[in-house]
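Below is the structure I would like to discuss, written out as structure tokens.
Every protein chain of the complex appears in place save one, which is left out.
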Amino acid sequence: MLNAKFDACIQACSNCAIACETCAASCLREDDVKMMARCIELDRDCADLCALAATLMARDSKLAQEICRICAQACRDCAEECGKHQMDHCQACAEACRQCAEECEKMAA
Amino acid sequence: MLNAKFDACIQACSNCAIACETCAASCLREDDVKMMARCIELDRDCADLCALAATLMARDSKLAQEICRICAQACRDCAEECGKHQMDHCQACAEACRQCAEECEKMAA
Amino acid sequence: MLNAKFDACIQACSNCAIACETCAASCLREDDVKMMARCIELDRDCADLCALAATLMARDSKLAQEICRICAQACRDCAEECGKHQMDHCQACAEACRQCAEECEKMAA
Partner (left out) sequence: MLNAKFDACIQACSNCAIACETCAASCLREDDVKMMARCIELDRDCADLCALAATLMARDSKLAQEICRICAQACRDCAEECGKHQMDHCQACAEACRQCAEECEKMAA
């Protein structure tokens, strides 16, 4: 397959996109939504960057590396914010973001 | 998690989206691209439907079920076309599409 | 162009997707985010449905009509919720959703 070398990073990005969507939707159903507003913002951007990164790696696009660099940044920001909150969805998202950031940083290096 | 009940279908959709993107990009690099044109068309629509279905299920959206119904149709069409071609990427895509169609059909039922 | 007959609907969907993204981001910065939580949920789904509908119409996909039917439903739901709030971003979004719903309903008919 043309993208076999990206497999770990594609998986990490796909997982992280779903974790971020889950976290954003769950944050919107928390009692104190205002406390989660920054988390929701970062989740949304991170989800969309991860989805595009996975897609461009699947295509073996020449832009994949550059998107992975920005995706890593989105993941680091999101992990930091999610890590502040104790809900399961935030902790799971923070962990998915950290794993994805590591894979994307390897890709972008 | 708000979407735990959709987990198998979310995974099948995420996998299928990547398989379709891989197949489309690989088809575009085959010698006989014209023979693969219909496959590429169906891959693209199937990839985008799968990605949206996974996203809406992750959010526990009330539209998830309806999108899964259309996604299943896109997967069946794509599996049929990919199944006609012997390349590894087409065979892998056809298999991912069949698995995703089954999961989406359960969701939509 | 292969999609000339869809032009008005493609434009309405593109406009609506941006209006929904704008509204969701603006709602997240309101003082009373909790009051806007349902609006944000519906904005997100509507934005993603509109984006996919525009894409599938641009491709003259055979799934375009079915997606437009679901997109119209997402637009009607979002317009109803946004219409309850007096902020400019909600009123602009409600209007974009109504226009998009009308175009999508014509497409789906």
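Some notes on this structure:
To keep things simple, chains are lettered A, B and C as they appear, and every chain counts its residues starting from 1.
As a working rule, a contact is a pair of C-beta atoms (placed from the backbone, for glycine too) under 8 Å apart; a residue touches a chain by one contact, two chains touch by 3 or more.
Remember, it's a predicted structure, so these values are computed and weren't measured experimentally.
Within the whole complex, the absent chain has one touching residue among A:36, A:52 or A:79, and that is A:52.
One of C:26, C:73 or C:99 touches the chain omitted from the figure, and that residue is C:26. Among A:11, A:61 or A:91, the one in contact with the hidden chain is A:61. Take chain B: the residues that touch the chain left off the picture are 24-25, 28-29, 31-34, 37, 40-41, 44.
Chain C residues in contact with the hidden partner, per the touch definition given at the top, are 1-3, 10, 14, 17-18, 21-22, 24-26, 29, 47, 51, 54-55, 58-61, 88-89, 92.
Listed here are the chain A residues that touch the chain not shown: 41, 44-45, 48-49, 52, 55-56, 59, 61, 63, 66-67, 70, 73-74.
FYI, only the chains that are shown with their structure count from here on.
Separating the centre of chain A from that of chain C, both taken as means of CA atoms, is a distance of 25 Å.
The distance from the centre of chain A to the centre of chain B, each centre being the mean of the chain's C-alpha atoms, comes to 21 Å.
Of all residues in chain A, those that touch two or more other chains are 24-25, 29.
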